[in-house]
Structures are given as structure tokens and as C-alpha cells.
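For this view, one protein chain was removed and the others were kept in their places.
All chains are identified by letter, namely A, B and C, in their written order; residue positions are counted from 1 within each chain.
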Amino acid sequence: MELIYMDHAATTPLDQRVLEYMLPTLQDVYGNASSVHRKGQEARKLVEEARSKIAEVIGATPREIYFTAGGTEADNLAIFGVAEALGLTKGRHLITTSVEHHAVQDSFLKLQEIGFDITFLPSDQYGRVNPQDVAEAIRPDTILVSIMHANNEIGTIQPIAEIGKITREKGVYFHVDAVQTVGHIPVDVQTMNIDLLSLAAHKFYGPKGIGALYVRRGVRVKPHIYGGAQERGLRAGTENVPGIVGMGKAIELAVAEMEERGKKEIYLRDKLIEGILKIPDVRLNGHPTERLPGNVNVSILYIEGESILLSLDLEGICASSGSACTSGSLDPSHVLLNIGLDHATAHGSLRLTLGKDNTEEEVDRVLEVLPTVVHRLRVMSPIWPENLLK
Amino acid sequence: MELIYMDHAATTPLDQRVLEYMLPTLQDVYGNASSVHRKGQEARKLVEEARSKIAEVIGATPREIYFTAGGTEADNLAIFGVAEALGLTKGRHLITTSVEHHAVQDSFLKLQEIGFDITFLPSDQYGRVNPQDVAEAIRPDTILVSIMHANNEIGTIQPIAEIGKITREKGVYFHVDAVQTVGHIPVDVQTMNIDLLSLAAHKFYGPKGIGALYVRRGVRVKPHIYGGAQERGLRAGTENVPGIVGMGKAIELAVAEMEERGKKEIYLRDKLIEGILKIPDVRLNGHPTERLPGNVNVSILYIEGESILLSLDLEGICASSGSACTSGSLDPSHVLLNIGLDHATAHGSLRLTLGKDNTEEEVDRVLEVLPTVVHRLRVMSPIWPENLLK
Amino acid sequence: MEYTDKVMDHFQNPRNMGKIDNPSAVGEVGNATCGDIMRIYLDIEEDVIKDVKFQTYGCGAAIATTSIMTELVKGKKLEDALKVTNANVAEELGGLPPVKMHCSNLAADALQAAIEDYKNKNQE
Partner (left out) sequence: MEYTDKVMDHFQNPRNMGKIDNPSAVGEVGNATCGDIMRIYLDIEEDVIKDVKFQTYGCGAAIATTSIMTELVKGKKLEDALKVTNANVAEELGGLPPVKMHCSNLAADALQAAIEDYKNKNQE
């Protein structure tokens, strides 16, 4: 049975061209990039090349890019870093949304716990935030607005450029979690007026365990991890040279091939959505058009997500769900709840996220398998209307 | 010219057997280890195997091992994590030494800045801490003692087992930064009574960008990075599967070959030390016997460290120094200053750290080259006694 | 999820899945908010479970535990059935991931609810 991987929002395979590019740093270029000697300097050179590539792609300068261990750490650094830099002087109010990734949400909950004042903006039924709401929420003591570029679960893209205009006008820092968008859709920190931007390589066919935070020149951020003087004092720890080098290569390839990949993914995505919506009692989650090229998210009524995933997995199809059983907590996805789904509908969510190597045959196979799986589980379900006790 | 790498304390080459073992996770085993489907589960399996290997080696159970992005993050997690877990209840006093790595020292300085009370214990001229000093420093409000196992600069090994007895008796958590020792000399959290232990893979021929914190069952620690539910809620972020898997393999090999590697390194180390001390006006830094198998650290009077490194590098020899010019700050190594060296002597430090693949020929070559380099720089130096103005 | 082969077998081929027309008793526990609902139909003759069927809304563990529970109690006297189920549904499955242990409790609760229903009806 051929495996069909449709969980690219969770992680992407490492592009083999990236692996090949990384290999020297896993072999002969083993020096510590902070060492004075040639083994250190050859590593340093590759690190700085990667930094330049990343900067170029998002419209930044190399000195504005700081490597972290991933998207989560980049988000933590941005949020705790700004809170600490400005919390005792400019103010203690921060604004975010109710549909952020846990890396952002939980950082804000932590800040709230230690006495910061956090506004969680609502979203509409598609998961979109209203820029006007952002404008109205900003106060004199607001130090940061943090809003994701696109949602990892439902794929909805936020009006970042519009919000950036507002935050810039009001003189408030703007952080954007772009973990799901960099390498997939255009991101430009200049035209979008972004001050801090989080990236993670493993979402664009780069290695796991490496990410970066863009920090606009002059923006004040305190470190979150203390120690050596790496990353110009903002992020201590021996540089993950292979990770950094792989991230640089991956972003280069992703941007070069973005248009082509995007077109194909959108075509397959729309075919998938159309096909799945033919199953009765299924609803699309997320925005119908303002959504990531590869994202499909539906709620399938009367059945639970994990059991759908297991059934698909038995057919060789890899997917994900916002069901509590897969969320690592007792509740289903806060994103699904916050766009207005009830618990049962959220439990029945199914996310299929396409990548550059998915094919139309794979989409066809999913559309063949899924209705059977759904029917089988519904027949088993005590809440399927046909099974209700009279 | 053959390259002679003697900077293993900075980082080690990735063992090719480790790379081979990692390769599948850089290719076909690309799933997110937290995913329900088979691609996730095959990654999860390898992650848990690595966790078990690491646990076994240090005398822990798998559930006590938490992966981080490196030694620095492990140190930060231990120190900030305990401070936060106990700071509002048990007390706000923590004890460490004046010879810790920056990852520990700077974490404590940060805690001090936000109102914790930190005792920095002095060391003797060899960098060793007196267990009696630890016992006397412990107060009712002491929540943590953090002392490194062996010093990364001067190689001195601390009397960890003796200190562990004291902290256990007094009921105070004991954190040990074992980044320089795991895989090199025996570490056992049971016999040494250690509650938290930091590890970094790239110091024992594993990959960069991955480390771990051992947390004894029942020990209370708060997360330092917030987000997803990975690592049972203590460390958020998509698992660095290749890093974790490589770390497991590397520790397995290091422990299997520890005795053999150690014997060879000690032999070469002692030959190096003996030979270098024949140069006039050179002193050994660190303990004469209680030192890491591969560590040589000397101060070469009248000349400065970076210029020694550059000169050696031109001869193909990779080494390091505690000179300010290489420390990333304006001051020379705090370790060298805190064991009693004056600034000039600290600036003239040279560290040669041996690894498993160094040979006697390489040692001989260093002993041939170094005197010439030293002499050349001394002739250039206005503070060399022969150059002093009458 | 790290499910055992036995769990996956019961998930794929659930035993006694479906409903009983005119059952002696029905028990249902859980709700869609918490993510698991189990319904047990019993056909009881002289305090012996002649037939048992289930319907489950929930994760793989929920479906597998209900399935194996029905196997374990089928043909048993009510008093023995109550003992069996309280004990080791999870064990029978070769273990469950820690986060899924509540599922085996729920399966036991569903059976109890059904037997309770039977007793209530028979008292009348």
C-alpha cells in the first residue's frame, strides 16, 4: 500500500536537496561556529550565508535574523522578550487573538499569570480577526500586538498588512507568527510593517529543531535563554550549524518554487474540499478563499477525530485532527471552539494538509476511502441520527 | 598540511556511525513524533528508544529525561524552572559557584536581577569547590544548589558525590551541569544523588542543537518554553527527531568506548602538559589530577591568547583560549579570574582539548610547533622581560 | 497513538457492534463534550447475558474497550459480568496508553448503567 502523507502542517519531509546541502556540516564542517580557528570559521561562514538567505527572502537584513531551536522558541522569545524589555517602562498590556498556536497562546497565558494584561481578540466564524478590533484594543500602555499570519489548523490567512499599518501608526510592536506561511505564501516584513516574525524550518521542507526570529533593527527584546554570547547576545547556546544551514537552503528552494507549488496545492485542495463536502453532514472549517494553499479542514458530524485518523492510517493516509484525543489536553482545539464550533463538532474535525509532492491520484484515493470510513464509524456511533434511541 | 583538531570541549565531530543511524530520520522517517498516524508513530518509537538509552546511561528512568535544544537550554530550564516552581513557596535562595559555564552563571545573574538571592561559592586555586562550603551555605530558604560536574575551560572535576550527599541530607534540589562529562567519565544520578542533570549531545560526538535535562521523579520544575504538550508539558516545540535519535546513538557509543577513549586521552593529555610546561613561564590551569581526560589548559605569560590561536591555526592546529578577544565580552574568562589569575595571565591562556581520534603524532607536532609560536610572539611583545624598557 | 495490536484489532473488527431490537436493557454513558459516548444493549435471560451489543462514539481506545468488554461479559451471569468489567478490560487489551485509561472505566460504567437499567425495569 502506497503511503499518502497529508499532514504537512504538522511537519514536512526534509527536501533531499536540503539534506545534501547539509551533509558537509554533518561530516567535515564540524567546528563550533564561535571558534576562532579555521574549523570554526568555515562553519561560521555557512551560518552567515544561511542568515543572509533568510533575511533576503522576508525583506530583512542579516543582522535582524536570530536563530532559535524552532517556531515555539521564536514565539516565546518575541513575546517574553518584548514583555521584559518594555514591561517595566512602556506598559504591561499586550494584544493577541483567540486563535493563535499554543506557542503564542500559552506564552500569553503565562504573562497573564504573572500580572500582564492580555487582550485576546475574537475572530469571525472563519477565524479572521478584524483590523478595526486591533485598532480599538490598542491603549497607551500596549507594548505588543501578536497575530499569526495563517492558522495552522484551519488555514485562515489574517489581514496582516492592514494590521501592520495600524500598529505602525500607533507605534506598537507587531509580532507575526509566520510559521505556517514562510516558504508557502509571500511574507515581507517591510510592506507588511512587521517588527518581529517567527519562522520554523521543518514547515518548509527544512530540518526539525531549527527556527528563527526576525527582529526589526531598533526593536527592543530581551533574551529568553541565557548563557554564551551567540546570536549577538539574544540567544545563547552553541549554534546548530547543520540546522541553520539546512534552513537557509530550504527557504531558498521554497521561495524559488513557491508559485509552482502553490498553484498545484490550491488545485488539489479545492478538489479535496469539493469532494469531501459531498459527504452528508460535513462542514468546512476556516475561510473559503483566504486560506493556505495546502489546507483542508472539515468537521464530520457524529464521529470522533482520532477514530477517523486511525481508520485513514489503516488505509495508508496520514492526517490530523483537532479532537481532544489528539490535542494533548482534555479539550478539543481552542481554535475550533473559538470560531464557534461546539465540542462534538470540534471533536469530529479532520485536517488534510497538502505538500509539494502530493498528486491528484492521492487526492482521488482519499476521496474514495473517506466516505467509507465515515460511514463505518457513523454506523457505530450512538449519536448518528439513524442510531438515536426512539 | 594535516589538520589537528584539539578543541573537543567546544564541540566534537559527529561520529559517522551516529550520522548513519540518524540518516533515516533525515529521509523517510520524517513524521512529527506527536502525530497519531504511522509516520508520527515510527518517529515516536525512535525518540523513545533514544530516551531510554540516555536514561540507562545515567541511571535514570526514561520518564525522567526531557529533551531540549542543547546544554544551555537544559541549564536554563533547570535553574529558572526550579526558581519558578519553588520561588513563591519554599524560598528564594540559590547556591552556585563562581566557575560555572555562562549558561548557568548568566541564568543566576538574571535571577538575581529579578530579586532572588544567589550565593556564588568561591573555588580553590584549581577551580574546586569545598563541599563544606556548600553545607554551610544552605539555609532554610535554599531551593537549589547548582554545581557543574567538570569545568569546560580548565577541566577540573568537582566532588559531586560528596556534595550530593549534603544536598540530599538537607533536602535541597541539586542540579549538575554535566555537559562536559557525560560520555567522558562516569555519571550516575543515583549514587551521586543528583536531582537535575544537563547534557548536550555535541560534546560526545552527537549532533548539535540537541540536549536533555534529567529531572528526578517528583522534583518540581516549571517549563521555560511554553506551547504544545511535547515532553509531557515541560518543553514545548516539535521534537527534533534526528537530533534526539542521534543523541541516543552517540551516548550509547560513548559509554561503550568510554574506558578506552579515556585511557588514551589521559596518556596524550599528560604528555602534552609535560611538554608544554617545558616552555619557560607557562603555568598549568586547573587541577593536576582531578581533571577531564582530554583537557589541557595553560597560561603562557607575556603573550595574548587570540594571537596564539591564530598562529597555531596557521599551522593547522585548532585550539581555544579564555582571552577576552575570544570570550565574546570585554573581560577574559571569569573562570580563570576566579581561580586567581590576573588579567594578563588569563589573556595568555591556551586550551587544548583532546578527543577520541587524536594521535600521539599530533601531540608531538603540537609540542614541536608551540614553542616556536610562543617565542615569535614573545619577541614581538613589549611586556616580555627581555623587551622591557630600561 | 501507541496502541497494542489487540486494541487495533478490536478497533478494526469490533465484536458485537450494533443494536439489539427489543433489548432487556440499555445503558449509555458519556457525552459528546467529553468526546466519548458508549451505549450497551443487553439481552438477558435468567440473569445471564445472552446477547450484548454496543455503539460507541469516541476514539480508538473507546471503541476497542467497548468491544472487548462485550466479549468478556457475553454469556456471563450478571454478578460475574459486573466483576469482570470492573477489573481488567485494559489488561485484556494488552495495555492502554496512560491518557486512555479513562476509556476502560467508561466501558465498565456503560455496562453497569445497562445492568442498572435492567434491575430498575425488573423491580417494577
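Definition applied: a residue touches a chain if its C-beta (ideal position, glycine included) is under 8 Å from a C-beta of that chain, and two chains touch if they have at least 3 such contacts.
Since this is a predicted model, take the numbers as computed values, not measurements.
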Residue among B:G248, B:P293 or B:P332 touching the omitted chain: B:P332
Candidate in contact with the missing chain, chosen from A:R44, A:H224 or A:H287: A:R44
Touch residues of chain B, complete complex, unshown partner: 302-307, 310, 314, 323-325, 330, 332, 342-344, 347, 380-383, 387, 389
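Just so it is clear, only the chains that are shown with their structure count from here on.
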Computed distance of Cα centres, chain B from chain A, in Å: 33
For chain B paired with chain C, centre-to-centre distance based on mean C-alpha positions, whole Å: 55
Interface hub residues of chain A, defined as touching at least two other chains: 306, 310
Per-residue multi-chain contacts in chain C, two or more chains: 1
